[in-house]
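The block underneath contains the structure these notes are about, expressed in structure tokens.
All protein chains of the complex are present and in place, except for one that has been dropped.
This part shows subunit A:
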């Protein structure tokens, strides 16, 4: 009989006790603000008791992961002061002692560790599922080994210098070809280097036009 009374008292008192533990602006409580419509637009779901249950389960999961124990349960997460904005306060009680609250710092660390999983459970992001007081994690900067602009610069300057050298070489070749062409013409019309052979000696001589009977000159 006494046991039944005690059980009844406990069942009646537990929610009341839970309510006193969770207060807005409590030192160990965290405020959560959710913006479903901003995140999902037309595909926004309604925030109801089932979603609240999911939240409590996710938070229990986060606490389990942080402490690496399997003792946390949905009952350990107590929520209060829900508004239409969809914001509420929650506190986490210790699984051993349901009147003792887990300090805020530890809750924050747990949330930070599993932030990505919590966000994904609700299809939200750091900005739309806000834990007030816990800043969103900054994306780690991606530092490539060579800055990408240097690669593009290298390609462009390589192509340009190759082009310059090609053009310079081609104009040099053109000039040489022209000079060679002119030299051949010159030999045709002016002095011709004749090689004379006398007594098996090679003599270099210049053909003297003055002594030729050349039809090229105009006849008087």
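Just so it is clear, contacts are C-beta pairs under 8 Å (C-beta built on N, C-alpha and C of every residue); 3 or more make two chains touch, one makes a residue touch a chain; residues count from 1.
Going forward, contacts and distances are computed from a predicted model.
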Candidate names "Transporter", "Septin", "GTP cyclohydrolase 1" or "Ribosome biogenesis protein WDR12"; UniProt protein name, chain not shown: "Transporter"
Selected from A:85, A:109 or A:176 as touching the chain missing from the view: A:85
From A:54, A:113 or A:157, residue that would touch the chain that is not displayed: A:157
Contact set of subunit A toward the excluded chain (per top definition): 33, 35-38, 83-87, 138, 140-141, 148-153, 156-157, 160-161, 163-164, 167-168, 171, 175
